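Here's the structure we're looking at; comments come further down.
Only one protein chain is missing; all other protein chains are in place.
As written, the chains take the letters A and B, and residue 1 is the first residue of each chain.
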Amino acid sequence: MLHVKNLSCTRGERLLFSDITIALGAGDCLHVRGINGSGKTSLLRTLVGLSPVETGEIRWRDVNIADSAMNSELIYLGHDAAVNGDLTALENLQFAGAQFGLSLSQPILHDALQRMGLKGRENLPVRALSAGQKRRVLLSRLLTQPANLWVLDEAFNALDIAAGELLTQLIKDHLARGGIALLTSHLPLKMVDILVLDL
Amino acid sequence: MSLPQSSLMLVVSVTTKRDLLLAIRRKSDVLVSLFFFIIVVSLFPLGIGPEPLLLKKIAPGVLMVAALLSTLLGLPRMFAADYADGTLEQLALSPLPFGLLVSGKILAHWLVCGLPLVVLAPVLGLQFGLDGETLMMLMLALLIATPLLSLIGSIGAALTLGVRSGGALLALLILPLYVPTLIFASGAVEVQMVGMNANGYLSLLAAMLALAVFFAPWATSVALKIALE
Partner (left out) sequence: MNLETEKLGFYRYSSPQTFYPLAGKMLPWFWVVATLFGIAGLWVSFFVAPTDATQGEAYRIIFVHVPASWMSMFIYIVMAAWAGIGLALGTRLSGMMAQALAPTGALMAALSLLTGSLWGRPMWGTWWIWDARLSSELILFFLYVGFIALQAAIDDPRRADKAGAILALVGVVNVPIIYFSVIWWNSLHQGSSVSLTRSPSMAQTMFAGMILMALCFWMYSIAVSLMRVRAIIVERERNSEWIRAEVKYAVE
């Protein structure tokens, strides 16, 4: 479904990566590895269409991503927690759904936050939560928004062991449903049959 | 993506609702720009002297310039927090039209920073000895001018996102573009004061508003995408 051909990227005057070719189909998971500054985040940002493609081509369902409807099938979770400190966990999750075009009901929201281990903290302003808990609010989107393509940048950062395992399980379920996942992580993933790209 | 009118407003309301909720949570931000407006307007009589005729003459210009500066004060907040915490990135990747989501944020900025000025201006106008009809005209002119200020300002706010000394730069970029709004809005009030018909000025303001409603959100969303690259 996702085809990348001869993709290159420069930052300033430095070549980050060149001639990357990827083909991912239903149920595939790609682990992008590399040292700090090797261009993992740049690669993911280019793949989702935030950064412009310099050379090469990215296609989603055989359509160039600029013209494709990829956004309606995509969850991209970046470095930043993308949650507002003045809003509660519940409001943040609700807004995330709304900007995706979903109006989520209270039970769905509560259920998702509960599964992410945030029960009892739904109505606290997010600024009062720890870094790991903020990440959990962000990750709750994986439960509330249906999407075929998950692009997770350093998703395991700041998560404790239990949350890390939960996320691994979520990704496995996603792949079993025929979804695609692209992720970066410094830790080895506890999953079998995944593709690896070293930058 | 073509949308029926009702869902068009629905998309706009997504970001508007959120930003209004945030404004309620952070009341101080809103109050600061309001008090700024009041203080700037009050400084003029203190600087120039209390002569009623002179004050009446400068009132439209003073009120408009103060409204313009107070709008400017709120502009950096329009996108800065969302840019810093990654929310803007999420908005850009949303399947909903980005331009409409941006329009929603501009609308929220106007409701929070512009509309209160419209309500407050007559009270300050009284300090300058303006009569009832002129006060009505002042409100009407501000009602058309303040959304225009938010719309034009959003372009500058997007262009200066994450840029060195963004606030000062924003003023430098946007204030020259505010000139026509300033001229037509204060012109309308002045013309009313001497008993002439101000419809021409109001029509010109409205025409500029119509133009800005279509083009400013588009320019702003292009500028935001550039900032996100």
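In this section, a residue touches a chain if its C-beta (ideal position, glycine included) is under 8 Å from a C-beta of that chain, and two chains touch if they have at least 3 such contacts.
Since the structure is predicted, the reported quantities are computational estimates derived from the model, not experimental observations.
Annotation: of B:L54, B:L126 or B:L172, B:L172 touches the absent chain (contact as defined above).
Interface note: of B:I38, B:A80, B:L115 or B:V222, the residue touching the hidden chain in the full complex is B:V222.
Considering the complete assembly, subunit B touches the hidden chain via residues 155, 159-160, 163-166, 169, 172-173, 175-177, 179-180, 183-184, 187, 190-191, 204, 208, 215, 219, 222-223, 226-227, 229.
The rule is simple: only the chains that are shown with their structure count from here on.
For the pair subunit A and subunit B, the distance between mean C-alpha positions equals 36 Å.
Looking at the complex, you find that subunit A touches subunit B at residues 48-52, 69, 71-72, 74, 76, 78-87, 91, 95-96, 98-101, 125. Residue ranges of subunit B in contact with subunit A, taken from their complex: 14-15, 17-18, 21-22, 25-26, 81-82, 84-87, 89-96, 101, 228-229.
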